[in-house]
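Have a look at the structure that comes next, please.
Only a single protein chain was left out; the remaining protein chains are all shown in position.
The block that comes next holds chain A.
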Amino acid sequence: MGRYVLSRLAQLIIVFIGVTLLIYLAVWALPGDPIRAMAGDRPLSESVIHAMRERHNLNDPVLIQYGKYMANLLTGDFGTDFNGRSVSDQMAQRWPVSVRLALTAWVLEVVVGITLGVVAALRRGKWADYTILLFSIAVISIPVFVLGYTAQLVLGVHLGMFPVSGISDGWPRSYILPAVITATFGIATVARLVRVSVLENLRADYVRAAFAKGLSRRRVVSVHVLRNSLIAAVTLLGVNLGFLLGGSIVIEGIFNMPGVGQLLFRSLQAQEGAVVVGVATALVLVFLLANLVVDLLYGVLDPRIRHE
């Protein structure tokens, strides 16, 4: 187990170097000079463009730029964007927003998704099952930005139940609506998945044996069936957590939440290499770590799965 974790962590380092180089090259390969376009139609003067390019090492060949970037990174310096703002400050400011949004949405996925799945399975063929089915089909088929804008307009602007945008009301008020919208797709998927697994497991031999032993239905379902039904859901939820932490560009945009998704999008548009590489690398690491945790959880849920 310990060795397994160590070897996975070693892999992380290789992935880290590969990913930073790849992203750096990709940003560098974008056409056009980002400095020249900084002021839109109004050009900056030549001397200013020159000074800015020098300051951000843009006059060096790409591998030298990358080398300088990595050297700074080893001393904990993520560099600055073109306006001179420190990238680590920006990430420090934005990560809490994305993490809060992601965790709120993720907890909703876990609690609501699993509950709905179990209820649908136990009430198979009854109205509850059909209602949950209808709900999941509906939210899976509606694009998330439509849901977002509609919810914002109806619940925010017209009914005034939630703040329309921004995070000035803090957690939870400012986060609930965007988190619900972010979570809907996950809730629906988790519910479908859990429903099928629970139904499968209810027919399994060990369940029949447990009932034969005279265990109560509640105990059979909550201890035996549920635990075995969660393996598929855990995989999905693990990947989803990594995904959610990456920040939803769409949701963060609609609800004007200053998270990392927004930062990444804006920096890509402005070709801010240092910011893109910093944020994207952090995202890759988060994703990989979330996957590692999922793999370890398998062993806990099903002792037959072992990591040697």
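Convention: a contact is a pair of C-beta atoms (placed from the backbone, for glycine too) under 8 Å apart; a residue touches a chain by one contact, two chains touch by 3 or more; residues count from 1.
As a convention for this text, contacts and distances are computed from a predicted model.
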item: Chain excluded from display, named as in UniProt, from "Glutamine amidotransferase type-2 domain-containing protein", "ABC transporter substrate-binding protein", "ABC transmembrane type-1 domain-containing protein" or "Glucose-1-phosphate adenylyltransferase subunit GlgD"; value: "ABC transporter substrate-binding protein"
item: Touching residue (missing chain; options A:Leu22, A:Leu153, A:Ala204 or A:Ile305); value: A:Leu153
item: Sole residue of A:His50, A:Lys126 or A:Arg173 that reaches the chain not shown, by the stated touch rule; value: A:His50
item: Missing-chain contacts mapped onto chain A; value: 30-34, 36-48, 50-52, 55, 83-85, 90, 93-94, 149, 152-153, 156-157, 160, 163-168, 252-256, 258, 262, 266, 269, 271
